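One chain of protein is taken out of this complex; the other chains stay put.
The first chain written gets the first letter, and so on, giving A, B and C; residue counts start at 1 in each chain.
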Amino acid sequence: MPYMLPTILKNLFTGYATRMYPVQVREPFENARGHVVFLDDKCTMCGVCALRCPSVAITTDKEKNELAFYPLRCIVCEVCVQACPSDAIELIYKWRPSLYDKPVELHKSTRLTHLRESADKAKEGVEKAKD
Amino acid sequence: MGLIQRSRVKSPWILHFDNSSCNGCDIEILACLTPLYDVERFGMVNMGNPKHADILLITGPVNRRTARVLKNLYEQVPDPKVVVSVGTCASTGGVFHNCYNVLGGVDKVIPVDVYVPGCSVRPEAIIDGVVMALQKLAKL
Amino acid sequence: MMIKQFLFVLLILVGAPIVGGLLFGIDRKITARMQGRYGPPFIQPFYDFFKLLGKEHIAVSRMQFVWIYGYLVFMIASLVFLVMKSDFLLLVFLLGFAGVCLVLGGFSTKSPYAHFGANRELMQILAYEPVLLLLAIAIYAQNGSFLISEIFRQDKPLLFTLWPLFLAVLYVLTIKMRKSPFDISTCHHGHQEIVKGVTTEYSGPYFALYHLAEWYEIILLLGIISLFWTNPLWVGILIALAAFLLELFIDNITARMTVGWMVRLSWSVGLILGIINIAYIYYTKGVS
Partner (left out) sequence: MADQMMAIAVLLPVAAGFLVLAVRNYYARNVIVIATAIVLIANSILLALRGPFTYTPSGFDWGLLITILDYAILIFYLYVGITLRNWLVLIFALTQILPLAYFEFIMKAHVEVAPAFVVDHLALVMTMVISIIGSLICIFALRYMYDHEHHAGIEKSRQSRFLFWLVLFLGAMNGLVFANNLVWLYFFWEVTTLCSFQLISHDRTKEAIHNAARAVWMNSTGGTAFILAIIYLYATQGGSSALSMQSIIGGGIQSSIAVLPIALLCYTGFTKAAQMPFQSWLLGAMVAPTPVSALLHSSTMVKAGVYLVLRLAPVYAGTYLSVIIAIAGAFTFFAASALAVSQSTGKRVLAYSTIANLGLIIACAGINTPLSIAAAILLIIFHAISKGLLFLCAGTIEHQIWSRDIEDMEGLAAKAPLTTLITGVGILSMFLPPFGMLLGKWIALEAAYMVPLAAIFFVLASTLTIVFWTKWLGRLLQVLPKIERPFEKLSLSYSVPLWTLLIGIFVVGMGIGPIYQNFLRAATNDVVSGNQIIALGLNNLILITPSFMQREILGLFPVWPLYLILIVALLLPLMLIGVKPKELRPVYMCGEQTGGTDTDEWLAEADRKTKFQLGGFYYQGTLGEKRVNPWANAIAILLLVIMLGCGVIAI
């Protein structure tokens, strides 16, 4: 038992190891599994992420151009990040803040909107050309 | 804010209950007690007993067997009390959501006040979650 | 004279929990520092106390509240006995009753954990009570009276003749403060092997009463230790504070031991110290 004595004496007189969290925040590590964000301007609503997600945190509806993300279901496994063909999902190293309720993040892909608009324009152009 | 309200915020005693977690979040809760994070700075003490607790920290998805235990424990915590579901699994069932014996998140059984997302949660996130819970507790 | 004494007792009764609570705060802070942590604020015990007061009343049986009140009142009564410089032996008996109240509080529920704690608390009483009673007898042998006022009247501090019993009383202090290696029936740290031992079934305001009683208890124990040097009293108080700090060190360098180990150690070392001490007093003073 007394062999603990030097340790506690050292601790007592050399200060504490505590990081005073709210005041003193350490930056997250590289590649820490913080949380994922969706880049609407890159997403093509292809649905690969939704297919690969093990915990059904993502659902996509290409018709409505709607990607629903349930943050509280996400296990930050990074599968979606790796699976996304257009690099539209990014891993952020900082953790996601706590929540009072269970929100759903709804995403509309701006890229798909653009694509659709341009497709529509093209269609229009073709139809005009037909006319 | 009265003396008792103020004391409530300053002295949150925790009951940690593990439903059927992979123990990732449990390790992180225990990490909060280590010298590095030392939640005792905020008066947080990890109690082994629901009768002394103010805050329930619940990890892991609820399964058919732990649902009963969770409900029993919740009823034994004297008011005012808040429930923090720690981690994705506790919040919604996470990756276990369609296991044959898993009911889902903690809120299927008892009302949850604060959800802390993450898999597993970081100790800082747990501290944040408890602080949010305390803000709710102060208004009770 | 009466009024003055009454006011003094009242002052002690009001002051004791404040000082006791602060001592527990210091205890937690220093313990944290020894473990390399930052630790809670000094007034943390008071936060805990007022929070518990504001909690819902929940009960397991009616009797357990009676016993926790008994614990508190008998603890206060023993402190009053100390402050009024009354009979030391009776003080020890009252302290014993306080312990019995706590045990019965644990027994009066049908809770396995409270029962375990109560049985262990009983063994703790078995471990510390003989030492305190021997101290009383040794004081009688030394001064010819159980009266605490008689101790104050002596010029020569008790510590000179009673130092073996002083060591034994330090042992008792470890048990009564529920410090390692004797945090057996219940302890101040949150999570332990028998949940919360004898206090498992107390909650809310009644648990606050238990804390209040503990604050009185620490003052009482330190008061008993300071009896070893009463002229001047401040030396005794310093000795008591040093003993308190020593307990913190003991707490942090030892691990919890078993009940049997505690009783055996107490009945061997504690009693032998006591017997040697009394024998020594008899040798020097002779039977009257």
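The rule we apply is simple: contacts are C-beta pairs under 8 Å (C-beta built on N, C-alpha and C of every residue); 3 or more make two chains touch, one makes a residue touch a chain.
Fair warning: this is a prediction, and the values are worked out from it, not measured in the lab.
Visitor: For the chain that was dropped from the view, give me its touching partners among the shown chains.
Guide: Contacts of the unshown chain, counting the full complex: B, C.
Visitor: Could you tell me which of C:K29, C:K51, C:H115 or C:H211 touches the chain that is not displayed?
Guide: Of these options, the touching residue for the absent chain is C:H115.
Visitor: Touching the hidden chain in the complete assembly: which of C:L22, C:V73, C:L170 or C:I237 does that?
Guide: C:V73
Visitor: Of B:I29, B:V45 or B:L73, which one is in contact with the hidden chain?
Guide: Going through B:I29, B:V45 or B:L73 one by one, B:L73 is the residue touching the chain not shown.
Visitor: Among C:V103, C:I184, C:L220 or C:L273, which one touches the chain that has been omitted from the display?
Guide: C:V103
Visitor: What is the set of subunit B residues that contact the non-displayed chain in the whole complex?
Guide: Residues of subunit B in contact with the hidden chain: 17, 49-51, 65, 68-70, 72-73, 75-76.
Visitor: What subunit C residues would touch the chain not displayed?
Guide: Those residues of subunit C that touch the unshown chain are 56-63, 65-67, 69-70, 72-74, 77, 86-87, 89-90, 93-94, 96-97, 100-101, 103-104, 106-115, 118-119, 122-123, 125-126, 129-130, 133-134, 136-137, 140-141, 146-147, 195, 200-201, 260, 267, 271, 274-275, 278-279, 282, 287-288.
We adopt the following convention: only the chains that are shown with their structure count from here on.
Visitor: With contacts counted as defined, which of the two, A-C or B-C, has more C-beta pairs across the interface?
Guide: B-C
Visitor: Give, as an integer number of Å, the spacing between the C-alpha centres of subunit B and subunit A.
Guide: 24
Visitor: I'd like to verify one number: the distance from the centre of subunit A to the centre of subunit C, where each centre is the average of its C-alpha atoms, in whole angstrom.
Guide: That gives a centre separation of 56 Å.
Visitor: Could you say which residues in subunit A touch two or more other chains, in rising order?
Guide: 16-18, 20
Visitor: Quick one: which residues in subunit C touch 2 or more of the other chains?
Guide: Those would be 32, 35-39.
Visitor: Report the residues of subunit B in contact with subunit C in the complex, numbered from low to high.
Guide: On the subunit B side, the touching residues are 3-8, 10-11, 13-14, 35, 38, 40-43, 45-49, 51-52, 54, 76, 78-80.
Visitor: Within their complex, state which residues of subunit A touch subunit B.
Guide: 16-22, 25, 33, 35, 54-56, 70-77, 95-102
Visitor: Touching subunit B in the complex: which residues of subunit C?
Guide: So the residues of subunit C in touch with subunit B come to 28, 32, 35-41, 44, 46-51, 53-58, 189-192, 195-196, 200-204, 207.
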